[in-house]
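Heads up, one of the protein chains got dropped from this complex, but the rest are sitting where they should.
The first chain written gets the first letter, and so on, giving A and B; residue counts start at 1 in each chain.
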Amino acid sequence: MLDLIWLVPALPLAGATVNLFLLGPSRPGRRLGRNGGWLATALVGLAFAVSVGALLDLLAIGAEERVHVTRLFEWITAGSFSVDVAFRVDPLSITMALVVTGVGALIHLYAIGYMEHDPRIGTFFAYLNLFVAFMLVLVLADNYLLLFVGWEGVGLCSYLLIGFWYDRPTASSAAKKAFVTTRIGDAAMLLGIVLIFVHLGSLDFDAVFGEAAGGLTQGAATAISLLLLAGAIGKSAQLPLHVWLPDAMEGPTPVSALIHAATMVTAGVYLVVRSHVLFELSGTALTVVLVVGLVSALYAALASIGQFDIKRALAYSTMSQIGFMFFAAGMGFYTGAMLLLVCHAFYKALLFLTAGNVLHGMDDETDMRRMGGLRVDMPVSTVWFAIGALSLAGIPPLAGFFAKDQIVSFASTSDRDLAWVLATIGAFLSALYIARPLFLTFFGRRRNDSHAHEAPGLMQTPLAVLALLVVAGGLVLGLTAEGGRLAVFLEPVVGAVEHGGGALSEGTLIGFSVAIAVAAVLVAYWVWASGRVNWQAFPERQPELAGWLANAFYLNALYAWLVQFPGKGFGRALRVVDERVIDGAVNGVADEVGDASRLAPTIQRGFVRSYALAFLLGAVALLLFLGLRIV
Amino acid sequence: MSADQLVFWVFAPISIGSAIAMLLQRNAVHAALFLIVNFFTISVFYLVLGASFLFAVQIIVYAGAIMVLFLFVIMLLGVDREESLLERLRGQRVLGIALGVGIALELIVAIRAGVGFATHAPANFDEVANRGGNAAAISAVLFRRYFFPFEVTSILLIVAAIAVVVLASRQRPSLARATEERATDAEAA
Partner (left out) sequence: MTTPISYFLVVSAMLFSIGTIGVLVRKNALIIFMSVELQLNAVNLALVAFSRMHNELDGQVLAFFSMVVAAAEVVVGLAIIVTVYRRRRSASVDDLTVLRG
């Protein structure tokens, strides 16, 4: 099965092709489109099965040799530059592949019901499959160039899917914004890849990570790492390239769940963990990762609290959670980052899909101020959301608790006290910002008149599976930091977990984490659900603070302003060039030709004498020429 | 000053003067007459240069036949018709005169470069070239070395005569009208 790993990206790719070209976009009334959805889901499910098979084969091999590279064909050979299309099955990549295909298949299933009435459902599933294919290429690639292919591919699919309802101007501009913003990171990343080749002569992971210690100076390693990090920052929506993520919520909710919660945005984390050898060679880069993660986490937490759109609130929460993953990686706690990545995939997908239920039931209403008390009409969804939210908040024994607690504990054992304090604050805020939509939407007084209806069974089934994963996942995968199954599994790739000695004992730390989480949930309940705090008056009472929170500290406005000036100036300059220089040249040539052709007939007016004059002119000139040669 | 120098310096100004005068006449008959004067001066030059046969032929053929023919045609076309002084083509006059002067200068420069202003003719022309008199000497060259061109020119003269007869004959009235119409159509197009 290990050699068949190429099937994993190939199956969804086939699905995309079929849906795009053979089944075609469906029109209302044609059932074909929905069948395209079943086909797409089945193919991703099949890919998941192959991945499981590969996992089993991998487990059969001894722990130290769990790397299997399948070379498909030679892709580029140009002199000393040689890149193959090769897929790598090792613990890290198979973990990612399982998450992508597993959660992906569940979201595909959900989307069949969610997108049922959309006329372009066939195209939707084609794009969704294409995305999964590219994401799998990204995580299974054995060299940086193939990884970059997948990287770009998911960026493309993100653009296609955010702007899926292209007739909405907000959607299409959000898609463009996403593409352009991540482009900045991608360009830096490409430079980093080039540098890798320049210094180490190869892009294959084994070669790069093997030669890195000897072949790279610290400065080179820092440069490469920072450039790769730039790409990761863009793709994972961390500061300062995060502005596209909240706007990306314009896409359909399954897209938000799959791409912007569970998988694509975690690609940055995967890149950092995969390249950890390079990052460790340069100590500075790792610190930068840490700082970026922590600052993004706190920034996004505060922003999330200020959002009234439920999807945007969840988007900022994603950014914050990924910030935690970067934070963990920055401390060298790669297994912790990966555990959070996997658990986050589960509960964030759950949260987003439940939000999809709410949108489905509330006729696409997203403003939480117009929700409230929905647990009466949508009890099942309330349960799902509660499970997801409490997991994120870090309430044991849900998955999120293990991941988050391990990270915060790890921080406490490192020498970075400030980091630990900030991480703890972040943990508190994260519990707060996720409990808020839970209470605003499902609890409290009803603020809407319409009758919300629960989602159908087809949409609830994947949610049930996800909820199960959230409940059980932490226990299964990450019971402890060193001994958890995932940590042990990933050890050959990322190294063992090294705890520093801590001042506080394990039990104290756990108790502290739980206490913070519970406190935050209670505070959230009191503010937003109990009715005792007039949270609706907050924007009027404190318009400035509310404004800062709601507009995410006006970073969007700042960027717009920064881009505007040179952009407009450049545009104006170009316009001048276009009109005066280019048009001037072209029109000038045309005018000259016109003038010349007006002049031309004057030679042939029919007067014999002017012809004679012309003869003489030529004769005189010729004689002159000959004469000058003699004299 | 020797005889030929005197002759030269008298007739050269007359030659050039009559040529310029011919140019400046508005009346065609006057212009023709000045040209005849010019031909006479040229024939004198021929004489000075030792070409006595050509001296005679020039007068007989050019002044006597060709210019007479010219005068016939001028009479035919209307003696009193005078050419208008208005020059319709811009720059024609200026350029024409300028280029004419330019040609003259270039030729003079060529003469200086090729022959040199001081070259004299060899003195033994009469013994070497004109043996037996100019006419006899010319006939010796003409009917021996240039016999073939001589015959060709006679054919040329016959052809010219035929051509003139054809051109000048009046066409049948219907044909004339048809040709006239075609000409006016071509003009209008």
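Rule of thumb we're sticking to: contacts are C-beta pairs under 8 Å (C-beta built on N, C-alpha and C of every residue); 3 or more make two chains touch, one makes a residue touch a chain.
Remember, predicted model here, so these are calculated numbers, not experimental data.
By the touch definition given at the top, chain B reaches the unshown chain through residues 2, 4-5, 8, 12, 15-16, 19-20, 22-23, 25, 28, 31-32, 35, 38-39, 42, 45-46, 48-51, 53-54, 57-58, 61-62, 65-66, 69-70, 73-74, 76-78, 81, 83-84, 87-89, 92-93, 95-97, 99-101, 103-104, 107-108, 111-112, 115-125, 128-130, 134, 137-138, 141-142, 146, 149, 153, 156-157, 159-161, 163-164, 167-168, 180, 183, 186-187. The chain not displayed touches chain A at residues 601, 604-609, 612-613, 616.
The rule is short, and it goes like this: only the chains that are shown with their structure count from here on.
Chain centres here are Cα means. That of chain A falls 99 Å from that of chain B.
Chain B makes touch with chain A in their complex at residues 88-89, 92, 95-96, 99-100, 102-103, 106-107, 109-110, 113.
Considering their complex, residues 607, 609-610, 613, 616-617, 619-620, 623-624, 627, 630-631 of chain A touch chain B.
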